[in-house]
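Every protein chain except one is present and positioned as in the full complex.
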Amino acid sequence: MTTKARAHLRKAGMLASIAAAALIGLAPMAASSADAVKLNFWDMIWGPPEYIDAAKELVGEFNKQHPEIQVEYRSVPWNNWYQTFVTAISSGTAPDISTGAGYQAVQLYDQGAIRPIDDVIAELKADGELDDFLPNTVDTLRYDDHYVALPWGIDIRVWFYRKDLLEQAGVKVPTTWEELRAAAKATTKDGKYGIVASGDTGGSHFLYNAILNNGGGLFTADRKLDLKNDRNMEAFEALAAMVADGSVSPASTGYNSDDRRAAFNRGQAAFTLDGPGLIAQAGAEAKNIGVLPPLAGPHGDKATIFWVNNIMVYEQTKHPDEVKTFLKWWSKNQLPLWTKGNTGQLPTRKSIAADKAIKDDVARAYVLDNYVPIGKTTATNASGIFPALNDVEGEGAMQSFAQELWQGKPVGPIVDTAETRLKSILKE
Amino acid sequence: MAYPATSTARRWSLFWLLVAITLVVNLPIILMVMNSFQTTEQLVSRTSILPHDLTLANYRYLNDRTSFWQFLWNSFTVSGVSTVTSAAIAALAGYALSRFRGRLVTGYSRALFVVQMFPIILALIPLFILFRTLGLINSPLSVIILYTVVHLPFATWMARAFFDTIPRELEDAALVDGCSRFGAFVRIVLPLSGPGLAAIGIFSFLFSYNEFFVANVFLKDQSTMTLPVGITMFMQQYSTDWGSLMAAATLTVVPTFILFLGIQKWITYGAVSGGVKG
Partner (left out) sequence: MTVQPRLAGETGSWRASARSWYASGDALPFLLLAPSIVLMLAVIAYPMLTGFMYGFSTGTLLKPGKFVGLDNYLRLLQSPDFLHALWFSLLFAIFNVIGCYVLGLALALLMNQDVPFRGFFRVALLLPWIVPSIVSIVSWRWMMADQHALFNQIIGAFGGSPIYFLSDQNWAIAAVIVIKIWRSFPFMMLSLLAALQGIDRSLYEAAALDGASRWNQLRYVTMPQLRNISIVLCLLMTIWTVNDFDTPWLLTQGGPANATENLVLLAYRYTFGRNDVGLGSAVSFITLIILMALVVVMLRRQRER
């Protein structure tokens, strides 16, 4: 053999032994990663950009503590979210587990895509952990005699007010609807308005808040539409009266929630309805913003709209046991989502709610103590949540309703149009 | 050719007219660029039109904390590949339409119209299922294929009309010399097609680069997202990170702007007007 050939051979031999050593060295890692179960976790964007970082970090924590289960995190934008999930499910690429808005689980469950978590609930009960959840949250997510999702966060609507504008107008903090109407009128001057609303989904929340606050509801006990009952109409008329007073900013129809919040934060309106994260995200203006106490309606009722946001398991998952482990762990260890992620949601677990970080946020603690107990879902008066709620809230009928209301149109025709459209959506 | 022999005064008055028009027309874009130099808090609480306290915070944020460059890279790859593929296929098809007649060609020409008119929303779910069976979900290839097809009609028409302007005598001469039909295409016609192909490429690239709807459906993973979709990541359920949004938007426009500046000379008579003669 020539020297060149021998050199070649030696080189090849060296390479081969390096490769072999590498393979052997990597083998345990390879074996363990081959054994590790991979899960896909899709999480909606529940807060400002740091939320995504905090969530990813938390997932990393889990992965470290559970080397045999590796979770991959994906952040899902709210834009066209329903389309995202439906296209994934219909093509067999659904995630193993995801978070989602209040009625996502029940709607997808009805279409055969969600795996009920009755077993998880049973296990939590046996461990004594079920009591850690705030009352009424776990049972809200029951449908068809199954638990379709675990509560992970609460979104709720409360009235906020600008302390500086109320002071300037010499108005005290309202506690009833009458007082709100008067206060809104009194603060409408100098190019500012009493109330700023919006024409998007956030604007439709004004409607739900008003209906529920007055003891009304959208449905009868057997889930039929009940839009025109007395309490509802009273609520609509009350809102329309404030519009007629001129207290509601005319730009509201065309606003989305960003615009609405921006106008409120700039001090262009005295009152608005929003979620608990408003103050924290107001930056420098936070000191000028306060939370109204729950308002009493004409009949003395106090209530507001809330959603128990879901974390749900998909039927297509191939590793139901591992998913359960992750689900329970995530639910228990979520605190960093608040402390580092600044999510705008309220916690559903008492242990997290009792944490100093949450308690120190005065506004949020106030909402937790005073509003959450009186929170009701869109399904109110019907027996539990059901799939069509997502369509009712998302199709656009209620948004159009709000838009026309802010435009100052008379309540009668608006309600008729909405009723026709909602009946069509509910396929009645 | 332009009108000949205009006076200097006229030239410069036209110039200033164009300046005014350009500024007015581009006002939303100028605003966007100015706004990108303010943080979200500043934007939300500001009442004046013109920004003050400019800052580079948004750009730094984009660079350090988001996958912006990944999005940019994805956009370029997807648009680039689909443009090249589309141009190649369109050149072949356009040549066929230009030089041949017959039932196949006429039928194809009509089919192109239908493809152009097709509302893509109709195809969403079937396509998603199709791509799933091919294992293409979340692969840039799915979007590349879709862009190639969706831009095919326009590109083919441009190619066809451009080839129409190249006289047949050149190919006939080559045929007489013993060249095959296809050989004539490759050796005679293609080299002359620079401007035409460039124009097709530019339009295709632009359509793909800016496209939102399809990319939003098929590219969900942060590692494969294109820019228009990535920008929506700045929108939460009920609020938006304006500062980052504006900065990302500004950066998104810069490459295409530079691209167009570089090749605007090529978009001449031969390329475009030929392209839309139909």
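Note that the chains are named A and B in the order they appear, and that numbering of residues resets to 1 at the start of each chain.
In the analysis below, contacts are C-beta pairs under 8 Å (C-beta built on N, C-alpha and C of every residue); 3 or more make two chains touch, one makes a residue touch a chain.
Predicted model only: the values in this text are computed from it and were never measured.
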Omitted-chain contact residue, chosen from A:Q111, A:T220, A:S351 or A:S383: A:Q111
Touch with the omitted chain, as defined above, among A:D43, A:D155 or A:D200: A:D200
Per the touch definition above, residue among B:I125, B:L141, B:C179 or B:L192 touching the missing chain: B:I125
Which of A:G246, A:G283 or A:G396 contacts the chain that the document leaves out: A:G396
Subunit A residues that touch the omitted chain in the full complex: 80, 82-83, 86-87, 89-90, 108, 111-113, 191, 199-200, 249-255, 259, 263, 268, 391, 394-396, 399-400, 403-404, 406-407, 424-425
Subunit B, residues in touch with the chain not shown (by the definition above): 1-4, 6, 11-12, 14-15, 17-18, 21-22, 25-29, 31-32, 35, 47, 49, 89-90, 92-93, 95-96, 99-100, 102, 104-105, 108, 111, 113-127, 130, 145-146, 148-149, 152, 154, 156, 181-182, 206, 209-210, 212-213, 227-228, 231-232, 245, 249, 252-253, 256-257, 260-261, 264-265, 267-269, 271-278
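Basically, only the chains that are shown with their structure count from here on.
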Centroid distance [mean C-alpha coordinates] between subunit B and subunit A, Å: 37
Touch list for subunit B against partner subunit A, complex: 41, 44-47, 61, 65-66, 124-125, 128-129, 131-132, 137-138, 216-217, 220-222, 229, 232-242, 244
Residues of subunit A defined as touching subunit B within the complex: 44-49, 53, 74-80, 83-84, 87-88, 90-93, 101, 201-202, 257-258, 261-262, 265-266, 274-275, 281, 283-285, 344
